[in-house]
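So the structure is just underneath, and the comments pick up after that.
Complex shown without one protein chain; remaining protein chains in place.
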Amino acid sequence: MHPGIIFLGVVVGSVLFHIFTPWWWTDIASNWGAMDDTINLTFWIGGGVFILVCLFMVYCVFMFSYKEGRKVEYKPEDHKLEKILTIATTLGVVALLAPGLIVYNNYINTPKNALQVEVNAWQWGWQYRLPGEDGILGTAQVTKITDDNPFGINLDDPNGKDDILIEDDVLHLKTDRPVKILLRSLDVLHNYYVPQFRAKMDAIPGIITYYWFEPNKIGEYEVLCAEYCGVGHYAMRAKVIVESEGSYKKWIKEQETFSDLIAKKEKDKLNITLIVKNND
Amino acid sequence: MSDNSLNNLPKGFKGMSHDMGSDQTAFKGVQWGKVMMWIFLLSDTFVFSCFLISYMKGRTSTVVDWPNTSEVFSLHVGGMPVPLLLIAIMTFVLITSSGTMALAVKYGYEKNRKMCGWLILATAIGGLTFVGMQVFEWSKLIHEGVRPWENPFGAKQFGSFFFMITGFHGTHVSIGVIFLFIYARKVFRGDFDEGKRGFFTTMKSDYVAIEILGLYWHFVDLVWVFIFAFFYLW
Amino acid sequence: MSDEHNPQNTPIEAQSSETTSGTSGTPSKDIDYVRPAELPEQDLYHGHSFITKWIFCQDAKVIGVQYFLTAVFTGIVGLVLSWLMRLQLGYPDLVPFITAEHYYQFVTMHGMIMVVYFLTALFLGGFGNYLIPLMVGARDMVFPYVNMVSFWMFFIAVCVLMASFFVPGGPTGAGWTLYPPQAILPGTPGSNMGIILMLVSLSLFVIGFTMGGLNYIITILQARTRGMTLMRMPLTIWGIFTATALAMLAFPALLVSCIMMTLDKMLETSFFMPAILQAGEVLDYGGGSPVLFQHLFWFFGHPEVYIVALPAFGIVSDLISVHARKNIFGYRMMVWAIVGIGGLSFFVWAHHMYVSGMNPWFGFFFATTTLIIAVPTALKVYNWIITLFRANIRMNTVMLFCLGFIVTFVNGGITGIFLGNVAVDIPLSDTYFVIAHFHMVMGIAPLMVIMGAVYHWFPLVTGRMLSEKLGKWHFWFTFLGAYSIYFPMHYLGFIGVPRRYFEMYDSPYVASAIGLNEFITIAALIVGFSQLIFIYNIVSSLSIGKPAGKNPWKANSLEWLTPEVPPAHGNWGEKLPVIYRWPYDFNVPGAKEDYITQTTPPSKVISAEVEKT
Partner (left out) sequence: MDETQKKEQATTHKIGIYLWIWGLLFLLSFFSYMVDWFAFQGFLRWTLILIFMFLKAGLIMAFFMHLYWERYALVNVLLWPMTAIVGFIILMAAEAKYTVFTRLLYFFIGG
């Protein structure tokens, strides 16, 4: 069999695989449809180039296989052709880059009305902190984390007092409201990634990173850690529940604020001292 | 390679395109060993640049105060703190040794064996003095409680970067000193006049080696210029 | 006129650049005139005992083979590790001893071995050492002794790396990128001796490689033979040269990050370590920046990609040209593309870090520079396929590997555009799409070139041909198998399967991917085992292969024109060769044969209408 046929088969096979593949991205559940569009655009342009280049190669293989005494072209350079190819490639690249940069510009500029959610990541689990009534998260530091202060909130920061603490890996989100995810890592690198939301960003100890998205489909989504973080990396999952305004409000009411927690701990301490005293 | 022929070549950028377009060598009249040292130094420049860039990143992004270097590195003379006195002397010593090295190269090419040898020895002594003062500086800081992992005056990274960067530079100086002594011996023995073969490489000795050694030594001085500006004066 | 080096006459001015731009402008009336040697003959050390001839040898050709064999050995280790990983992914409970710890150790060692100890060492240490002196017409590398030390440093680095398999805690499992903080914290396998040995081994590799790299660069720049201008060098040499230059400037960043991480581990400095809370305790670190490590690492890491790719580009250009019996199209553009890609590669590193939490504004800069680099790369691809157009293509094993390279490289290059464009990268980064992309573009594509190159140069090294029949079987297994591993793997990434997952459990995304994973595993095993054909071919051809004779491929470049085949120490016998043309004069109109070697003087082929020399 002529090798060209197999190469042709590879190209045709690739295209068919792409068309009929059962493996494709998950249904999008956020506002980042533009990312899917840029991927599709890259597929069209890139795939076109792939097919053209490979088909040209296969054509050459068929047409110019070795034959004694075949007349071979001797043309070391062709400036006109090279110029055309350079310009065409540059145009293609610009066509891919420009939309990409526009989408990225949206990605790094968070809308003003975004709800802030701080995600705490550690080896190997998640917890969340939401701003209270004031809409502002209190400052926090890893070094201030104690049993009484699981998020390391600065005690002298008034903004932190009403922060809602969720010591659980299930996060509830309102549908159709932008969310700004602030990522804080307590130990190593992590990444809060929900495939359906498309967006992702690493959590890095020592700084706070962020990204935003707007969930627009009610449902439950699995969160994956997408940055290698040690042996338990693959098991570091969490859950996001996107729900309607009403059930979200109900959920958030049930959560504990930082001042609740302080009060509770004080009470516990008091009880302990009382027990100790009673025992004396 | 005689100088005459080099002078007949085009100069400047025209000369560059000529050299690059010619056969055999791209750097006309530059010996292999010298090119090797230059390219090595280029690579080493990247090493030191990466160190200094990391230092810049570390220092700028720390939220703990960086110690005031002119106080930390001051010496008390008659009860009065003189900022950066030791560093100034070290700089002075290193530049002095750089100058003697430059002259050693010159005398080497003039085949002035004695002058060349003594100047190399002087350079080596200068280098040794520098390393000695660095040891003094390190022990002073260690005495004051600065460690690679901690720093009583402020940001932890101060100690880490200080010991790492000056240590790496000091290692370069020490290696240079060792080679200076070896080459001083070789010069006095007359290896370069006779073209004696090297012990390891079995290649013939040549006075170019002194210039190559000089390049290395000036590079060490050059790095110090940057460390002085960025570490001590910032 | 004396051609030999003579310090009394003034050799440099005797010929200037005019002669290099075309035969017509030769100042001398003699059209065969090439100016005399600038430099005296190289002083070589000839080994006499077995040890100085074959072990501590100063002959670049032997050192090249030593590098090649050592690198192939590490490559086989890496291959076996990849099987173990694939077994775990395809059939999670099949092999009981693969725990999560082991899996991550395999991932790490596989990655590091393949990128640094296999591909880099093979292309630059192996092919570079063997081909550079031969192709530029030098007797040997300029510093044979340093060259020997370079290999032994590499050898020690490999030993240290392999030793880490046997220390308590095993090798590091930090991922080949060795990102701190996890690389040196207890949550990662091998975070004690393993990571230290890895960092030491890398530092030794860098030191050893610097010695070799100085040799390659200076041999190419300063020790070419008479008539060999830079623009007459084969593209193989251009690729290796640029890659070496990149290595000399990029490895320092790796060295620095290794030193700093070693200090972080051993002295508890805080270069990369911020305040960390582990197991309820705040560690003694504070104020460092993990992102700094990533910047340093990728400042090395991206040029490293091209350190692997550029020699492959160069070699494949030569192979295509020789076996298509046609000059390479757009030689000058090819050279400038290689140099341009090399230069640009220092300004694109952070496209590996789009979701790393660096300054978000960097995304714009790095996406732009990354897509700019796509232009010269695409031009190289066009030039390869245009070279095939109206050629006379020998469909032998070497050419098949070249075609396989073009298909896989174009595929991987285009998925690279996905990942370089920041908005597209965000959903795809850290998924199997990335794995598939870089295996296709810097795993399979360079491997195609390596294998093609082995089939091409084996006759030169050993004097015997490899079996064509076995070679073709080897090619089809390798190419089709590897393609069917990595092409479908991209689609795992679309589903959202993250990389470095020991097991997916019952995530809804992967239920559909189980079958695909099994298929990929089987394909990987087949491809791996089909390399036995290759090994058998090599071993058996050493004794029963058809004797190659001189220049079996009818190539033009210098390495085939040595007086003895395989070339002896000193390469050229009595007199160094003299070069009159570029190495791509195939099927020149008016010439009697379909090739004109580089050493053929113009007067011998008066009738040939050579356009370029």
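Labels A, B and C are assigned to the chains in the order they are written; within every chain, residues are numbered from 1.
Just so we're on the same page, contacts are C-beta pairs under 8 Å (C-beta built on N, C-alpha and C of every residue); 3 or more make two chains touch, one makes a residue touch a chain.
Only a predicted model underlies this, so the values are computations on that prediction, with no experimental measurement involved.
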Chains shown that the absent chain touches, full complex: A, B, C
Residue, one of C:362, C:476 or C:519, that touches the chain absent here: C:362
Given C:35, C:224, C:295 or C:456, the one touching the chain that is not displayed: C:295
Which of B:70, B:129, B:174 or B:201 contacts the chain that the document leaves out: B:70
Residue touching the undisplayed chain, where the options are B:138, B:153, B:168 or B:226: B:226
Touching the absent chain when the full complex is considered, from B:113, B:140 or B:218: B:218
On chain C, residues whose C-beta touches the chain left out of the figure: 7, 249, 289, 291-292, 295, 299, 346-347, 350, 358-359, 361-362, 365
Contact set of chain B toward the excluded chain (per top definition): 2-4, 6, 9, 11-13, 15-16, 19-20, 26-30, 35, 38, 42, 45-46, 49-50, 53, 56-57, 59-63, 70, 83-84, 88, 91-92, 95, 98-99, 101-103, 105-106, 109-111, 211, 214-215, 218-219, 221-222, 225-226, 228-229, 232-234
On chain A, residues whose C-beta touches the chain left out of the figure: 136-141, 154, 157, 159, 182, 184, 206-209
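Criterion: only the chains that are shown with their structure count from here on.
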Where chain A and chain B overlap in contact partners, by chain label: C
Pair of chains with maximal C-beta contact number: A-C
Most distant chain from chain A by Cα centroid: B
For chain B paired with chain C, centre-to-centre distance based on mean C-alpha positions, whole Å: 33
Where chain C touches two or more other chains at once, by residue number: 286-289
Interfacial residue positions of chain B with respect to chain C in the complex: 1-2, 4-6, 8-10, 17-18, 20-30, 32, 35-36, 39-40, 42-44, 46-47, 49-51, 54, 57-58, 61-64, 148-149, 155-157, 159-161, 164, 168, 200-204
Contact set on chain A toward chain C in their complex: 2-3, 6-7, 10-11, 14, 17, 21-26, 32, 34-36, 38-39, 42, 46-47, 49-50, 53-54, 56-57, 60-61, 64-67, 70, 72-78, 81-82, 85-86, 89-90, 93, 96-97, 99-105, 107-108, 122-124, 141-143, 145, 183, 186-189, 191, 193, 195-196, 198-207, 209, 222, 224-235, 237
Touching residues on chain C, where the partner in the complex is chain A: 100-101, 104, 173-175, 179, 181-182, 185, 187-189, 274-278, 282, 286-291, 324-327, 329-333, 355-357, 360-361, 363-364, 367-368, 371-372, 374-375, 378-379, 381-382, 385-386, 388-395, 400, 403, 406-407, 410-411, 414-415, 417-418, 421-424, 426-431, 476, 480, 483, 487-488, 491-492, 494-496, 498-505, 507-509, 512-513, 516, 584, 586-589, 594, 609, 611-612
